[in-house]
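Only one protein chain is missing from this complex, and each of the others stays in its spot.
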Amino acid sequence: MEEKPVHQEHKNSPGYGYNILIWLTLISLTCVSVAVAGLDLGAYILLTALVIATIKSTLVINIFMHIKFDDPIFKLFFSLIIFTLFVLFVLTAFDILYR
Amino acid sequence: MSNSISTSIKSFYEYEGKHRGILGWILSTDHKRIGLLYLWSMVGFFLVGVFLGFLMRLEMLSMGKTIMGPQTYNAIFTLHGIIMIFLFIVPGIPAAFGNFFLPIMIGAEDVQFPRLNLLSWWLYVTGGLFAIISLFLSGGPIDTGWTFYVPYSIRTTTQVILPLIAAFILGFSSILTGINFITTVHRMRAKGMTFFKLPLFVWALYATGWIQIIGTPVIGITILLVIIERVFSVGLFDPALGGDPILFQHLFWIYSHPAVYIMILPAMGVVSEIIPTFARKHIFGYKAIAFSSLAIAFIGTLVWGHHMFTSGMSDTARWVYSFLTYIVALPSAVKVFNWVATMYKGSIRMSAPFVFVMAFIVLFSIGGLTGLILGSVATNVHVHDTYFVVAHFHFVMFGGTGFIFFAALHYWFPKMFGKMYNEKIAMTAVGILTIGFLMLYFTMFILGYEGMPRRYYDYLPQFQFLHILATVGSWVLISGLLLMFGNLLYSLRKGASAKANPWNGMTLEWMTSSPPPFENFNYHPEIKFGPYEYEHYEEAVKDEYK
Partner (left out) sequence: MSTNSHNIAHHRDDFGSKMGMWLFLFTELILFGGLFIMYMVYRVEYSEQFHLAAKELNLALGTINTLILLTSSLTMVLSIVAIGRGSKKISIFYLISTILLALGFMVIKAFEWGAKFSHGLYPGGTELANLSNGEVIFFGMYFVMTGLHALHVLIGIVILSFMLVFLLRDKINKDNYIKLEAGGLYWHLVDLIWIYLFPLFYLLH
């Protein structure tokens, strides 16, 4: 081994402050979703809960899990998996919703 | 040219690692040794599965009880399914030949995670042992069929939990292989080996890796839930507690349908290697074949519902799944047409691997076309749960993957063991195998069409003649198998030594000695030509040998 191996550094890895900011956002979103659940939204209850959860998970995936800063191939893989999962849900729903 | 190479460097057999003797094998992280470990264990399990199939056919020789009662018959067809599917054909080609050849074909020294690779073999063996141990535990051998359908698998008093745990562990092993292959293909290709210079076998393994990752976890969780349900009676699938048994079938087939593509895709990859080598022609439609593998992998994930047309699923779902099933036939057909087009005007050399492939194309086409009959809801309802399904499944899996497993065994035998087998006996074996196969399974199409239900140990008098024919076919088939394995075993000891490139192939595994050295090459492979550009053959070979 001629050269000393160095950790393959991400170009724009965020520092402490940025991550704390994301954490604050996540915490507030959690409070919002709990507060909103108290309201009587009827059919939209599930929708709002899932939308907020999806915003939260997008933040975690992109920032905390570094997908945003990593090689695009991880983004591609991840989208592929999410898309496949989505299709599995839809195809199962074809049975459940029309039974 | 090649003999000098094979004698001057140590093969991986002679390489001495940390451990000696048997430990040097079962603790080795060398992908070639792991591949061979898989090969031997799989052939072992395969022969057990064949024996169980032989017993089943023997039972069907005459009406009523011939050699066993209904409970034993149930246990035997379940075991035959579990062994053949989870222990032979799912790991099958990827774990044995993929492990051995994927790194060599892309010019790498090993896979990305060699220790995980060894772990996956250990998990495989553990799973296999659990499946066998379960036979002797309280309750006796499992009798649910390899599909473990609820509610029966929750109610039956036979030993269900341990075989389920075995299947779970085997799934884990399969996932590890998939992760390893995908990362290896992405990260360890030799200089100049672009994605579109990859041999098609590697493309097929890559696509298979994705199905393993996407599909297997679903069966994992489903199996876990059945175990939990059985132990704690939670109320997940049990209709008595409000559960939905059809949901179990959904989850089961979300994995188990893609699993048939885990089984067949690598076989298709092997075919795409063998045909250009023996036709000495550039493969027709390289990209079409490569992308059709990915297309099969993706669309194959969406068609699971066609196993459930008679289960009480909604009508909408039935036509949706039927429609998707027809679409998945397209990429499979693309492959078959391209193979046939490759042979057109080639200078074909009739050799055992090639003849296996010819048999494969015929048998697999029959299997595929009868698949359309099953994929259409209207006809499916009539032949569902009959011998027609059994025949279809064996045509695509045995006539498809099984035959190609044997083809691969012959094709790569010189490379793996450094010996040549007896060509004449091999050819005879293919002939006997094919005749036995058709007698056994084509008969089942007729039986099924006439209404013989599957999984019964007894039958009505009008089916007797065909059942006898099928049973005799099973004997022919088994003698073909014995002849083939006997020939290979004999050659292993007494065969002539193989040259580095006995078939004049152009992929990288032929550019190293037979058997390859530890870490595969004694030079740094650099790729200038595509894997099947035979017009550059002389140049490529001259270039690669130093």
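A and B label the chains in the order they appear, each numbered from 1.
As a convention for this text, contacts are C-beta pairs under 8 Å (C-beta built on N, C-alpha and C of every residue); 3 or more make two chains touch, one makes a residue touch a chain.
What you see is a predicted model; the values in this text were computed from it and never measured.
Novice: Which of these touches the unseen chain: B:Glu59, B:Asp110 or B:Glu509?
Specialist: Going through B:Glu59, B:Asp110 or B:Glu509 one by one, B:Asp110 is the residue touching the chain not shown.
Novice: With the full complex in mind, choose from B:Thr66, B:Thr126, B:Thr183 or B:Thr316 the residue touching the hidden chain.
Specialist: Only one listed residue reaches the unshown chain, and that is B:Thr183.
Novice: Among the options B:Ser134, B:Ser173, B:Thr222 or B:Thr471, which residue touches the chain absent from this view?
Specialist: B:Thr222
Novice: Would you write out the residues of subunit B that touch the absent chain, in ascending order?
Specialist: So the residues of subunit B touching the unseen chain are 9-10, 15, 109-110, 112-113, 116, 175, 178-180, 182-183, 186-188, 213-214, 216-218, 220-222, 224-225, 228, 232-236, 241-244, 247, 250-251, 254, 517-519, 521-522, 524.
Novice: For subunit A, which positions touch the chain that isn't shown here?
Specialist: For subunit A, the residues touching the absent chain are 1, 4-9, 13-16, 19-20, 22-23, 26-27, 30, 33-34, 37, 45, 49-50, 52-53, 56-57, 60-61, 63-66, 70-71, 73-74, 77-78, 81, 84-85, 88-89, 92-93, 96-97.
Keep this in mind: only the chains that are shown with their structure count from here on.
Novice: Would you mind pulling out the distance in Å between where the CA atoms of subunit A average out and where those of subunit B do?
Specialist: Roughly 37 Å, centre to centre.
Novice: Okay, in this complex, where on subunit A does subunit B touch?
Specialist: Residues 73, 81, 84, 87-88, 91-92, 94-99 of subunit A touch subunit B in their complex.
Novice: Where on subunit B is subunit A touching in the complex?
Specialist: 186, 214, 246, 250, 254, 298, 301-302, 304-305, 313-317, 320-321
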